[in-house]
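First the structure, which I've put down as structure tokens, then a few questions once you've had a look.
Missing here is one protein chain; the remaining ones are kept as they sit in the complex.
On to chain A.
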Amino acid sequence: MQTPPVYSFHGGIHPPENKTQSLQLPLGHPSLPRELILPLGQHIGQASRPLVEVGTKVKKGEAVAMNNGFLSSFLHAPTSGTISAIETRPIAHPSGLSDLCIILTPDGADEWIELEPLANWKDISKTDVLAFLSEKGIIGMGGAGFPTQVKLQGAHKHTLSHFIINAAECEPYITADDMLIREKTLELVLGIEILQHIVEADNVVIGIEDNKPTAIAALQQLLRERQSSIQVAVVPTKYPSGGEKQLIKLLTDKEVPSGQYPADIGILCQNVGTCIAVYEAIQQGRPLISRFTTLTGDALKAPQNVEVLLGTPIDHLLAYADLQENKLSRLVMGGPMMGFTLDSGNVPVVKTTNCVLAATKKELPAPYPEQACIRCGMCEQACPASLLPQQLLWFSKSQELEKAEHYNLFDCIECGACSYVCPSSIPLVQYYRHTKAEIRDTREAAVKSDIAKQRFEARKARHEAEAAEKEAKRLARQGAAKPAAKKPAKPAPEKADTAAPAPAVDEAAKKAKVDLAIAKAKLKKLEKALLEAQEKEHTEEISALQTQVDEAKKDIVELEKLVASAPAAAPVAKTAAPALSDEAKKAKVDVALASTKLKKAEKQLAEDPDNQELKDKVAGFTADLKAAQETFDKLGGDVKTAPATAKPVLSDEAKKAKVDVALASTKLKKAQKQLAEDPDNAEIKAKVAGFEKDLKEAEARFAKLDSAPTVQAAPAAKPAMSDEYKKAKVDVALASTKLKKLQKQLAEDEQNSELQGKVVEFEKALKDAEARLAALEAPTAASTPSDSSTVVTPAVDEEALRKLKIDSAIAKAAVKKAEKALAKAIELGSEDKDSLEQQVNKAKARAEELEQALQNGGQATTKPAESSDNGADDAEFKERLKKQKVAAALAKAQVNKLKRQLDADPSSECLQQALAVAEQKQQEEEAKLEQLTNTQENR
């Protein structure tokens, strides 16, 4: 057996050894205490998980707690007995704090469970051996309490040049390892052999200080006997040669780099106690339930080493070693250099307790007061880790954590050599410990705040995604609701048979267009989000968004195809004029709706200009509006090309116009009411003006439409004329009602000039209507007795009459336009008021002229028209009545349906409007029906 070379490490001190006291007596075996306290956290890492409950009876060596995660360990019952409590008790910790402990009350029988040694450890896989060690609760017995299987696993990954058994035991007073080697030499060697089998190192060296001659002799003798390859390296006594890194330096002259483990340079260190525990676990099946501990100090009469059950209270041991209470000044667990003071003796022995020092005041005097650093540099001389303790002190004092870290504070092994040599008695180690803890806290806080930030941002992203989804859904619903709301608004007497395929196609096309607009808006939004995410480097979000964007793009392409295919289908519809006009109306409504929405959104935006969402909305609405306008324009063109001869279409158009008029007037009324409530609101005023304009336009349109078909129809048949007559009557009735209403309003609010103006207007309208009625009545009366033979003559006049009527309507519109311009001019105080007034007068004159001519012409032309056969007339009339009835019923059904929808969703403005329209329509239809019935009765 050759003696391995021994090197040296920097620094170190030679404090009084005081090792002889505890070696005077042989190994002691204290009696069973009243209770055993087993803390769940005896090791580095997660605290163990209890396997027992209060009241459970356990046998010696039975597991009472299991590992809780990777870096954790098992815990076993040191003797047989009952679990009396699982509670917090003071533990052996510098803080003096309490922790969760299993309390075992021994039954005195000390009855072992059946032990199952791992006899075939040489044959089974090393992982299984490690797992077995873990189940036996083996941890490093040197002081840190690092779970052995974890350390071995780490070492197993490297090729080891050295396997070092740490038997240095450099700390003063402590002789537990010395006694352990003396008592269990064979077990130690066998344990080393087992570990060597696991780690397969090139060299196995036992590092032992030269102050343990008996142990060295025993070891060397045994190794000679066994002809073992294990070497014994006797190192000179110097504190802290027992430190892992220092011992490695001593035996191999290698330094463990900062921040690395010995395994990284191919070296594994194990304490002698651990080796023996491994042997006992594998060869005898005994878990780690007891250990050797030194009881020493001048306050003890019988200082000695004892083999003590884990969980034995310190008090019990002190009593066993004859403690002289009056002499005791400080009770220290561990050695005088690295140990910590215990507040009381009721704490238990744990797996890492190698010494209990009951010191007198003389032995361990109170630390001297700290004085200023004199920069002597002795600490640097003493530091075994080759650090700069002085620098570290400054940084610790001034809380310069980063600098302290930069000066390798974490390589400090807290051996206390610097404090020991400090002439100013500065508690350097305590400073370092505090700073280390602070750095750790800061790191943990940073990690925690990072996690909190991540979670916060994840939550924010989720909320935004939810909101976006809701918005998209809402838009989609609106897109779906538009056609749904319009379907009911369709004029009931629509020629469904001819138009059926066309609206379906158009509907689809329009829907596709709306979908396309929505999809485009969505894509824009998504792309923006993606850009943002890319800027902020949220990788997860980016990929998610990218997929979304791709999907949206795909959708758009599909939709575009659909839209493109729709116009191809449209020409089919071109032949079916009613469908087209219907379509046009729908488009117009779309335009109106979109523009309304846009206005609303813009208003909101004006109130809240920074709202990005609103901006997006506005953009979306604008897109909608454009699309709708396009559709409308296209359709409008189509309508123009459509054959104008189809009368029902035009009458349909007229009805629609009427509905528009009604709608506009309703809106106007509403706005006026609002204005009455809030007269200063400029917005409402503007709205009122807008509505008035709308109303006028609608009325003009209606008038035009109203006159056009009649003209065309007049020569065809008399019923058309009677229809016209009825219409005129209805107009008169309506106008008079409106007038009455206005007058009532005016009575309430006499100052309202606007109302007055309106009353005048309506009076005029009424007069107009009455005149029209009179004009119609006259020819009707005249034509009744007339002969059918005169049919040929009016053919020429017919054309002229139609022209006249159209001219008249145009003139009327011109008058209105001029009036409006005039009103505006007056409002603005413009100078060309007079010229405008002149224009108005001129237009009025022309209109009147034309009206006159029309009346004359009408009288002349319509005469023969009345001469059609009564029998044919009757049949047609009946059919019309039937149709009207159907129309009325349909309108009623519509209203009911809308009401039901509105009930389900009372907040929908869209539905409310639709309902109003439908109700208006129903009333109209019913009025018409009534009239028709009346006429029938009259006949």
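In this section, contacts are C-beta pairs under 8 Å (C-beta built on N, C-alpha and C of every residue); 3 or more make two chains touch, one makes a residue touch a chain; residues count from 1.
Just so it is clear, contacts and distances are computed from a predicted model.
Chemist: Hey, which one's the missing chain according to UniProt: "ABC transporter permease", "ABC-type MDR transport system, ATPase component", "Fe-S cluster assembly ATP-binding protein" or "Ion-translocating oxidoreductase complex subunit B"?
Modeler: "Ion-translocating oxidoreductase complex subunit B"
Chemist: Using the touch definition up top, pick the residue from A:T20, A:Q260, A:S449 or A:N841 that touches the left-out chain.
Modeler: Answer from the full complex: A:S449 touches the omitted chain.
Chemist: Which of A:P4, A:P117, A:G266 or A:P427 sits in contact with the chain that's absent?
Modeler: Residue touching the chain left out of view: A:P427.
Chemist: Please identify which residue in A:E438, A:E471, A:E527 or A:E848 touches the non-displayed chain.
Modeler: Candidates A:E438, A:E471, A:E527 or A:E848; residue touching the omitted chain: A:E438.
Chemist: In the complete complex, which positions of chain A touch the hidden chain?
Modeler: 41, 47, 91, 93-95, 97-99, 361-362, 365-366, 368-372, 396-397, 426-427, 430-431, 433-434, 436-438, 440-441, 445, 448-453, 455-456, 458-459, 535-536
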